[in-house]
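Only one protein chain is missing from this complex, and each of the others stays in its spot.
Now for chain A:
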Amino acid sequence: MYIPMNEMLKHFKQDVPTMANITHKSEQWSPYHDNSGTVLAVGIPGAVIVAGDTRLSNGYNIMSRDATKLSQLTDKCVLATAGQYADFIALRKFLQQRLQLYEFQNEVQASTETVAHLLSRELYSRRFFPYYTFNLLAGLDENNHGFVYGYDAIGSYDKMTYGVQGSGQELVVAVLDNQLKGYNKINKTIPQTREEILDIILDCFSCAAERDIHTGDNVEILIITSAGTERLIKPLRKD
């Protein structure tokens, strides 16, 4: 097959950007925005502690200093989401509606395991235009033992004892691996009480706020037990 010489040369010559051939590719509109922030959850026998910072960002700007990332879906479980705030709201609305319908039809609130699976199916239903959400579903199981289900954007999930999502994830999760599981620890003392774990969580958020620009302002904490829900708010760095 005959190929002209200039066509052949194009394959070998590196294209040097000169004034003649620079084209600025305009940024295509994206339906996704990362409103960032960090959420984490830890489950212990009898309780589950969920925490999320309250900063909503867009690039280098702060949109809000008190936007909640936590949503209590049933008496026993809470959804914590990092990622796109609009998608969090849409997902939360869907789950609230669907769970109320569940309650009407079954005359009992959905268990945490049921909600976990429902969330996974809903996320996968949008496999080809995903919810830009990185979720943690934290709740008490049938024996009132706290667990955390961690998700990716399209619904793959796993039951864990603790989880972190969001812009501060890498900063925080390694600390929790060390503190809560005793990885790479010489003296493997694992905290058992609620107070110890709350201390660790607050420290984690303070640390994340130091290094991650998208985490800060306040940390909102929900503690779910069979007796009810307790809510705390602690301040974080505002810069």
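Heads up, the rule we're going with is that a contact is a pair of C-beta atoms (placed from the backbone, for glycine too) under 8 Å apart; a residue touches a chain by one contact, two chains touch by 3 or more; residues count from 1.
The rule we apply is simple: contacts and distances are computed from a predicted model.
Between the listed names "Proteasome subunit alpha type", "AP complex subunit sigma", "Eukaryotic translation initiation factor 3 subunit B" or "Auxin-responsive protein", the UniProt record for the complex's undisplayed chain reads "Proteasome subunit alpha type". Of the candidate positions A:8, A:101, A:213 or A:227, contact with the hidden chain is made by A:101. What chain A contributes to its contact with the hidden chain is residues 93, 97, 100-101, 104.
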